[in-house]
Structure formats: C-alpha cells, structure tokens
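For this view, one protein chain was removed and the others were kept in their places.
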C-alpha cells in the first residue's frame, strides 16, 4: 500500500461572483503536497458543482501573481480565484 | 495721366515680437483699393525695414481667419500679422 | 445615447482669463451623469526652458480670434469624436512658475474618445490659436519659438 502523500495547507480567497457563489471569502485548505492549482480548483468544484461553469472565465493567482493552472502549490501559499476584473 | 486708385481703410494689428519691433499694437491704414495682404505688409516693411526678416516666419489673418498673402483687402477689414503661435 | 451635438456645442466652454484657473470648476463644468470619463490636460509654467531657469512668463493673445479658433477646435472635436462636453481655458498676462496656463477637459461616455479629443485639442491649440508666450530669465527675455499656423492655399491660379 502506498504511503499517503503529505498534505500542505494554503490560504484560499474568492472574489466577486464566485465569492457569492461559494459564500466563502477566505479559508485555509489542505491539499496533497504535489497538488497543482487545477487540483485545488477541482476540490472546490467537488464542493460547489456550479463552479465548474466558471472555469473558463476565471484566473487564479498564487501569492498575488497571476498563475497558470498547472502551477504547483507550496505550504503557506495564498491562492485566489478571480473572475474577470472590472475596475476603473 | 491715369486717375489715382481709390483708397480703402483697414485696421491693422501686430502681436508678439513684431508688435515689439513696430511699437504698434493696432492702427488704421490706407491702401489702394486693389491691394493685397502682401502689399500691406510691404508698406510696413517700408516703414520698419527689419520687418522684412520676419516675412517667412509670419502669417497674416484677415477678419480673424488665417489668410494667404495674395488675399485682396476690402474696406473695414481687420488684418493682423502673427508670429509663430506659442500658446498652451 | 443622451448627448447630441447641438446641445453640446451650446454647453462647451472656451475662455481666456487673467486670473488663476480654478481647475475644479472646469472639471465640474464638463462632468455630467451620462458620462463615465473625463480626460484633462493641465499645462503649467515649467521652471526651465532650453536649460535656462525661467522666472515667469507673459502670455498675450489676439483675443477675439483666439476665442474663434478655440470654438473651431470644439466643432472639430464634436465631428471627430463621440464626446459630450469640452472646456478650454487659457490664461493671459503674467504667470509664475507652476501656474496653469491652459486647462482642457473633455467628457465622454467612453474613455478612448475623451483621450483622443483632449490630445487633439491641445495639439491643435498649440498650432492654430493666436496666443504668444514671452519667457523671462534672470538675464533677459525671449519670445518662445512657437509654430506657424497653416494658412489656406493661395487664392490665385498660377499665371
């Protein structure tokens, strides 16, 4: 039997319409140590299935920089899921 | 012996460096009835020879519109000689 | 859209003033609830010119013609760009370092038109509006170089 991967903890933020959809502004989340941004998102899609519809109209950030979905997570990362921006 | 051309009267304005050169801001001037803007200017060059140096760096206006040097004058015209503009 | 050209031309503002320009008043003038964007240009007296320390400037204008040319700029802006209101205010007389010589504000429903129009306004003003600037330095004064306005082609045919 394979040993379970160690878990790591990241902070997750939601904004705008997906903050409203999830009802979550900010929380800590546990993911396997080799998880990518896309895995973290999939975890939330499991919890909030409607999130799947937003996948193509979201970007993610890692430590306050826009990040690609295959970026690997590190302990203590601050991850955010960001709808299209509309400031100005 | 030809009859003398009738004269007409125009208002003449000077601005900027050529106002300083002539010492004239505004005056009435008499010119022959078929005179052009260039003739009026030549009349002033006769009075203020240094004006000749400015001929290529001046524009003239007739009734508050930029005008070509061969524009014919009419009684009561308001003529101005304008150095390069530097507003703003 | 709730703006239209007739209304706008009537409510634009083209003035020459001898007192300090109150920027907030000009901004308030062009802003309306149907707009979303105002772009402004604030031109003011620099402390140096061609490497020499400026003390102050004197501006003079062919006032009636200058106002006419500012109105023409306004007409061109409404023809070219989907803007709402324009204000162009130019100061005359003696200006100290840092004082605003010209303030232009353009309101529009969308920012691209406001940017384009404001820039066109100051570029055109500098080429066509009969205003002159004399620069005073510790050791003398000069008339600024300036630009020669475009003049209509000769009315003669070649002979």
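The chains carry the letters A, B and C, assigned in the order they are written, with residues numbered from 1 in each.
The definition used in the following text is that contacts are C-beta pairs under 8 Å (C-beta built on N, C-alpha and C of every residue); 3 or more make two chains touch, one makes a residue touch a chain.
Computed from a predicted model, the values in this text were never measured in an experiment.
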Displayed chains that the missing one touches are A, C
Of C:20, C:36 or C:93, the residue that touches the missing chain is C:36
The listed residue (C:29, C:56 or C:115) that touches the chain absent from the view is C:115
Absent-chain interface residues of chain A come out as 13, 15-17, 57-61, 64-71, 80, 82-88
Hidden partner sits against chain C at residues 23-24, 27, 31, 33-48, 97-98, 109, 111, 114-115, 118-119, 122
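Keep in mind that, in the parts below, only the chains that are shown with their structure count from here on.
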Chain centres from averaged Cα atoms put chain B and chain C apart, in whole Å, by 27
Rounded to the nearest Å, the gap between Cα centres of chain A and chain B is 76
Here the gap between chain A and chain C, centre to centre from mean Cα coordinates and rounded to Å, is 51
Chain B touches at least 2 other chains through residues none
